[in-house]
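Here it is: the structure, laid out below.
What follows is chain A.
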Amino acid sequence: MSDLATYNFAYLDEQTKRMIRRAILKAIAIPGYQVPFASREMPMPYGWGTGGVQITASIIGPDDVLKVIDQGADDTTNAVSIRAFFAKVANVAVTTHTHDASIIQTRHRIPEKTLLEGQVLVYQVPIPEPLRFLEPRETETRTMHALEEYGLMHVKLYEDIALNGHIATTYAYPVKVAGRYVMDPSPIPKFDNPKMHLSEALQLFGAGREKRIYAIPPHTAVVSLDFEDHPFEVQTFDRPCALCGAEDVYLDEVILDDKGGRMFVCSDTDHCEERRACGCVGELGVKQEAAE
Partner candidate 1 sequence: MTDTPLFKVNGVSKFYGARTGCADVSFELYPGEVLAIVGESGSGKTTLLNCVSTRLPPSAGSVEYRMRDGQFRDLYRMSEAERRFLMRTDWGFVHQNPADGLRMTVSAGANAGERLMAIGQRHYGNIRSTAAEWLERVEISIDRIDDQPRAFSGGMRQRLQIARNLITGPRLVFMDEPTGGLDVSVQARLLDLIRSLVNDLGLAVIIVTHDLAVARLLSHRMMVMRNGRVIESGLTDRVLDDPREPYTQLLVSSILQV
Partner candidate 2 sequence: MPTPLVVSDVKKSFIMHLRGGLVLPVVTDVNFSVASGECAVLSGPSGVGKSSILKMLYGNYAVDNGQILVSHEGRTLDMATASPRTILDIRKKTMGYVSQFLRTVPRVSALDVVAEPLTARGMGQEEARERAGEMLSMLNLPKALWQLPPSTFSGGEQQRVNIARGFITDHRILLVDEPTASLDAMNRGVVEELIAAKKRDGVAIIGIFHDLDVREKVADRLIDVSAFSPRKKAA
């Protein structure tokens, strides 16, 4: 790619990457702790994943293979743009296959396929502070983290149960990392929370607007908060994926027409495609060979 010469490798200058890498190392050393960093302006608006992009830009090398997903899908505007961005500024290989990727940048999902040692999952985080909605003062929330005063998190869960009869928080469900810091896992569905626990992959979280980086190193305990009499539970679906027939995966609702027609399909598009390639078919799916 001839364009590469006009950019520094991976867009950011080397000093910025060093600064961000230091923040990442610190974050890995203190699992779940939010490390402030000097977030840069990126060629995309805040809220489009500037935190994740800066982390990816700081860790990516020429040999890396990058996958980018948005709500589980490889083919949304956001995912396609970020993938194209790194293909352009870092000249790296890109993929949609979970297992082929060395770095996966994600917005709001963890791939269904278990991540392996050596892989890095980079989360885009809108609001890193799990205590924010109950305690607006940053000075106070930082003290609360420092002193491990997390009663407030349970106040939120209490409210859920009091108002809905069960813990109604379904995404950005708070977790405790390595028995110490309470952390917001970014707006992933709580369905994905168990995947963070003792994962072999390194998980990095970047919040560009809020200027925070945090991390879950491989093999780290990640426990979802709950009450003894209202234990943490993941969402369950009463049907398999309409296209590939997969059970025990996270499903998205797709509206088919304006007469109330709908189907539920894998949110992880790569997972769904791979299954269909192997011949799995859901009730609305078509045999892969026949479709071709």
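The candidate set was assembled so that all candidates are chains of the complex that A comes from, given by their letters.
Assume a residue touches a chain if its C-beta (ideal position, glycine included) is under 8 Å from a C-beta of that chain, and two chains touch if they have at least 3 such contacts; residues count from 1.
These figures come from a predicted structure and were not determined experimentally.
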item: Candidate from this complex that touches chain A, chosen among 1 or 2; value: 1
item: Residues on chain A engaged by candidate 1 in the complex (per definition of touch); value: 134, 143, 147-149, 151-152, 154-156, 158-159, 161-163, 226-230
